[in-house]
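All protein chains of the complex are present and in place, except for one that has been dropped.
Labels run A, B and C following the written order; every chain starts at residue 1.
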Amino acid sequence: MIILRPKKEFKAPIIAECISPDVFMGKSIDEVAKLKVYEGNKERTLGELFNFSYEKEPEDKIMIIGDVSKVRKIGFNMRKGEIEVKGDVGMHLGAEMKGGKITVFGSAGSWAGSAMSDGLIEVHGSAGDFLGAPLRGSTSGMSGGTIVVHSNVGDEAGAYMRDGSIRIHGSAGQFLGLRMRGGAILVLGDADSRAGAFMTGGRIVICGTLRSLLPAFTIEGVRPSIKVGPEKVSGPFYLFVGDLTEGGDGQLFVSKVRNPHLSPLVTKVMAGE
Amino acid sequence: MMMELLIKNGFVYDPINGIDGERVDIAIKDGRIVERVDERRAEIIDASGMIVMPGGVDLHSHIVGGKVNSGRLLRPEDHRKDYEVKTKVTRSGVGYSIPSTFTTGYRYSRMGYTTVMDPAIAPLKARHAHEELNDTPMIDKGFYPLLGDWWFVLEFIRDGKIEECAAHVAWLISSVKGYAIKLVNPGGLEAWGFGRNVDSIDDPVPYFNITPRDIIRGLCKVNQLLNLPHAIHIHTNNLGKPGNYTTTLDTMKCVEDLAIDDKPIAHVTHCQFNAFKGVNWKTLASGAPEIADYVNKHKHVTLDMGQIIFTDTTTMTADGPFQYILYKLTGNKWVNSDVETETSAGIVPIRYRRASYANAVQWSIGLELALLIKDTWKVYLTTDHPNGGPFTEYPRVIAWLMSRIARERTMKRLNKRAVAKMTLPSIDREYTFYEIAIATRAGPARSLGLKNKGHLGVGADADVAIYDVNPKEVNPSRQYKLVRRAFRRAAYTIKSGEVVVKNGEIVKSMMGDTIWCNIHVMPSLAEDVAKGLKKRFREYWTVEYDNYPIPEKYLSISYPMEIKAKV
Amino acid sequence: MSTSVVQSVTCPICGSFCDDLELTIEDGRITKVKNACAMGEAKFLYAPDLKHRWLKPMIRKDEELVEASLEEAVKKAAEVLAEASYPILYGWSSTCCEAIRVGIELAEEVGGVIDNTATVCHGPSLQAVQDVGLPICTLGQVRHRADVIVYWACNPWEAHPRHIERYTYFPDGRFQSSMWRRYLTRWGMLAQRKRILRALSTHPYIKAILPPLARYELSPELFVKGRKLIVIDVRRTRVAEAADYFIQVKPGEDYELLQALRALVRGIELEVDEVAGVPVKLLEEVVDVMISCDFGVIFFGLGLTMSRGKVRNVDLAIKLTEDLNDRSKWLIAPMRGHFNVTGANAVFTWQTGYPFAVDFSRGYPYYNPGETSVVDILLRGDSDAALVVASDPVAHFPKKAVEHLVKNPLVVIDPSKSATSLMADVVIPSAFVGIEAEGTAYRMDFVPLPLKKVVEPPAGLLSDEEILRMILHEVRKIKGVA
Partner (left out) sequence: MSLSKLKVVLVTGRSIEQGVSKERGKISDEYFQSVATCHMDPDDMKELGVKEGANVRVTTEFGSVVVKAVKSKRTPHKGTVFIPYGPWASIVVNPTTSSVGMPYFKGIPAEVEVAPKEEPILSLRELLRRHFGRG
């Protein structure tokens, strides 16, 4: 295991896609210290920015201790091994990740797990916007793997998601599961409005309050509980289907108890009025 | 004083001068090919074991202007995967299907191309095209203004006033500093103004009492009256629709009687997209044999391939209604851009897939056209960049043309049903280097009427490409990969007498010329045109008459071709 | 006294970029402006006035701005940029394309982030375009063909005063005629309203603008024939009062309204009776008008990009437009603010592939709004220097962003004094492009037009382009590449 500690408080953004077990494996500390990173527009080596220490086991693990909230692309395209961060971490954590595990004891910036296809990201603090979502213009969202966030997430979590799962213990911002086609998102807290916008498939489960429901969703019924992956979450839940303007049949489960503001609409529609 | 250069010992392919792989030394002085230079003073390039050709000439490649730039805007995901880092001599940029301006220039130059024409610019946005051309280094360039749906053209042709029409076209081309007359889905774009289209060359254009046939014939006559160096450049009606090869034949036939001498009067562009047989996408088949048959029997038309490449690219044409159909077909993102009184445009990203029946058929059509048309001077290599694929993939097309084995290799990976129906497997023909030189430089240069381009005779512009492949040792049919590699990265590119590329890398950045036609009609006619336009300008456009023409000083290096019209 | 008249002058104010102004120049000063709106007139008459301009370059010494030579100021600016690890180069929308081209070269040379004002205007719209595209047209197409015109979350009467008159509701076109007469009739009916007169009398600046029309109910007899104007906004603006339909949407609920309209266009029955405060019955009526027209257009403004939903409001507005093409011809266009913000986007795009927020720190263009957009960079505190050209971020960025901007070295190139230049470390005053210097700019529909030089700039003032070239040259000298 290689342990990295920042040498200073960073100011300019640091792009460090080399911080990944795939890159570190088989390299000595000296070799790792020579890896190139960018600090703003200046090319640096990892060794100029971080102090290193080494532990024999586990071999394929990287630990970062300290605030790396300015460091971007940690675990980019990672395929195996493990990264553990004790502190906040910057944008694009585990972007395009294909395997392995990343754990953050702190918060993560936007685009964590962007377009990942396998592996596990667990963030014990909050995460920014675009959790698991692809970068601008791309429609290739998350296609596998798991993201767990123990606190809140920003807007557009799970956008363009095709498969895999996202579990949010806190609350979610607007446009949760935007243009989602498959996979599952579970929110234990509340969700801001526009959840499921443009969704055509997949499953969003909101255990708390959904601020408002989009007009292009229709009520399908009430379900006592719902399975999200291997886990059974008990309700009861309203089941809405949409986004109808996209011809979608995405499923939006919303806690019945926590969303009394939706009950007049549900009652009216169920009564066929 | 400019450098003198001497290219020694290369195998020269210069079809315009009939040189077919002979060892000829090429002498260069002051940007021109000369008889000889002083060997002691000149820089010597040893081209032993290499091919020497005139610089590549591309007569149809969407590289600048409003539509291309909207395509760039639309596709950040296309740029992210392919970018260029700044070097000491080059600017940074992005690449793949719609490269940024600098990158476009560098990449053409690295392939040994030295002249490129953009085929579709809305005249109202010509200033934009020139701004981008001013930022496109390394190549000589120009563009064709879109004229087939310009209200003035429609009205004059409707009223039978061909001479007035010609005078207005002359004013427009000279004002916007364009090069040739371009027609795209004539009549269809005007109809698209209200969301409609035309479906044959005899389908009337709404509100104008005129048909595409009238427009094509009218502008063909205008082109002849104006003595323009290039033929009318036509993107036919019904492009991209199964069964459209008959429209293409109709289009070629409808100007047959206008031909004088043996000079081609119509260029049917990216013919692959308009050579579809069948009644729908499931029954799509190649109409290339029929079209090739017609072209083999007639002298008034030329074509370019519009070859597709199996890749993720961006389609962009002025054919608004076609792009809308493509948007509905693919569900991908869609840009439409209609331009008042003139034209329209559309953009849709697309991925051509080997497993797709339709895409496999399309691939075969392009190659069949090139291989079934016997006279190489009549069909040129293009991918209709970026519609069929980015221009950087030309070397792949060269390999397919030169090697039956290369074609078979690709066919093995294609949709089986498509391959079973193709004519292509039965075609043995393989292009020679001489024919490649025709299809990629001599032919387009001659078609464009660029007398100093596309050849290495004395007096020609010193635009030269040298490729590191030995024609005496390499058998392109079997060793097509070596050929492909050589054409991807020129050993040397010489532009206007200066070495700008070595071993596929830019060693010197420079600006090429912007080539345009300055057309002179009779002064009295020109005066009438100006007077009439001044009076009616605001009826047509939302900009002022004074602000429409582009002053010559706007072009970073202006190269006007002075043309004396018959009217 | 020498008097001359210059015609077909473009107006360096808003995205409508009118090019039919007529200026009278007497003794090197503009004395009369014809055809302009109040803003355009004010710019030509008052902006070149020396009393609110810097006439000499200024450098901050001991917390005070003091006069300096141009060479000194350029050198200082170049040092600031060349030494920075993550400089930002911001503004650009109020200068010409020629200057922007140099600006991008400078950004590349110093490895900085270059961003234009679209970032806080239609940046969200551009991102929406990158997701779903944009069916758009030039403004003449609207003038000739449109029989339904929708202004959504914008207020052209105040922000683009001649837009309606030149391009949409009031001009005559080949297939459509002016609605001026209908408007006047309605106005006549209501002209006595005191409210209107009062509004007029308290306004010194609206002489070119007719009084607004107050209508609170739909009057179907007005919908028999001709163009229709639909306005959707959170506020009852002046243009709302001129509209055939005005839909007042609850603040922050444009997205819901757009989705309801899209559902109705697709023939989906809504289960709710009201969306965003608007009865579904009214929406159905509006949708019927929209799908039965010959040519419709939606112009949208910052009400969509700056409020809840941002990018996705525009995304959905574009999807709605795309769907409407199944029924009729429909196009959509953003109401761009500055006269050359469209040009800034265009130049950025052809040189770098991206329309704004381009990061050159790694030697190639990288774009990711939220990461490479200036407001985010300032909020995170990433940058360590800034160049601001022809813009006033200190006045227009949120306080927290400004706090970081002014904490680091700040270089400003601007023709006039502004909040930002007051805070700067180096100020290099420039000539007004479009008045004292020429260039190129793009109308909101990507139509490029020339900016004219009609008078001489004050002695010693250069154009933005020339100043930027000097800085670029100096930067290259510092870096040893000149």
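Simple rule for what comes next: contacts are C-beta pairs under 8 Å (C-beta built on N, C-alpha and C of every residue); 3 or more make two chains touch, one makes a residue touch a chain.
Note that the coordinates shown come from a computational prediction; the quantities given were computed from them, not determined experimentally.
Asker: Looking at the whole complex, which visible chains does the left-out chain touch?
Answerer: Touched by the chain not displayed, across the whole complex: A, C.
Asker: Of the residues listed, C:S418, C:T440 or C:S463, which one is in contact with the missing chain?
Answerer: C:S418
Asker: One chain is left out of this view; which of C:T10, C:N35 or C:T237 touches it in the full complex?
Answerer: Reading the full complex, the residue touching the unseen chain is C:T237.
Asker: Among C:I232, C:I298, C:A357 or C:M470, which residue is in contact with the omitted chain in the full complex?
Answerer: C:A357
Asker: Just name the one of C:V120, C:I232 or C:L264 that touches the chain not displayed here.
Answerer: C:V120
Asker: Of the residues C:V9, C:I30 or C:A47, I need the one that contacts the missing chain.
Answerer: C:A47
Asker: Residues of chain A in contact with the chain that isn't shown?
Answerer: Touching the chain left out of view, chain A contributes residues 110-111, 128-130, 154-155, 173-174.
Asker: Which residue numbers on chain C touch the omitted chain?
Answerer: 13-14, 38-39, 42-43, 46-47, 49, 51-52, 63, 119-120, 123-124, 127, 155, 157-159, 161, 199, 203, 205-206, 209, 212, 234-238, 240-241, 251-252, 302-303, 305-308, 310-311, 337, 356-357, 369-371, 373-376, 379, 392, 394-403, 406, 416-419, 422-423
Following the convention adopted for this analysis, only the chains that are shown with their structure count from here on.
Asker: By the contact definition above, name the pair with the higher C-beta contact count: B-C or A-C.
Answerer: B-C
Asker: Averaging over Cα atoms per chain, report the distance between chain A and chain B in Å.
Answerer: It comes to 46 Å between the two C-alpha centres.
Asker: With centres defined as the mean C-alpha position, give me the chain A-chain C separation in Å.
Answerer: 35
Asker: Among the residues of chain C, which ones contact at least 2 other chains?
Answerer: Only 130-131, 360, 362, 367 qualify.
Asker: Which positions in chain A touch two or more other chains at once?
Answerer: Where chain A meets two or more other chains at a single residue, that happens at 135-137.
Asker: Provide the residue numbers of chain C that touch chain B in the complex, in ascending order.
Answerer: Per the stated touch rule, the residues are 7-8, 10, 19-20, 97, 101, 105, 108, 126, 129-141, 143-145, 166-167, 174-175, 294-295, 322, 325, 328-329, 331, 345-347, 349-355, 360, 362-367, 440, 442, 446-450, 481.
Asker: Going by the contact rule at the top, pick out the chain B residues touching chain A in the complex.
Answerer: Where chain B meets chain A, its residues are 74-78, 80.
Asker: Could you please specify the touching residues of chain A with respect to chain B in the complex?
Answerer: 134-138
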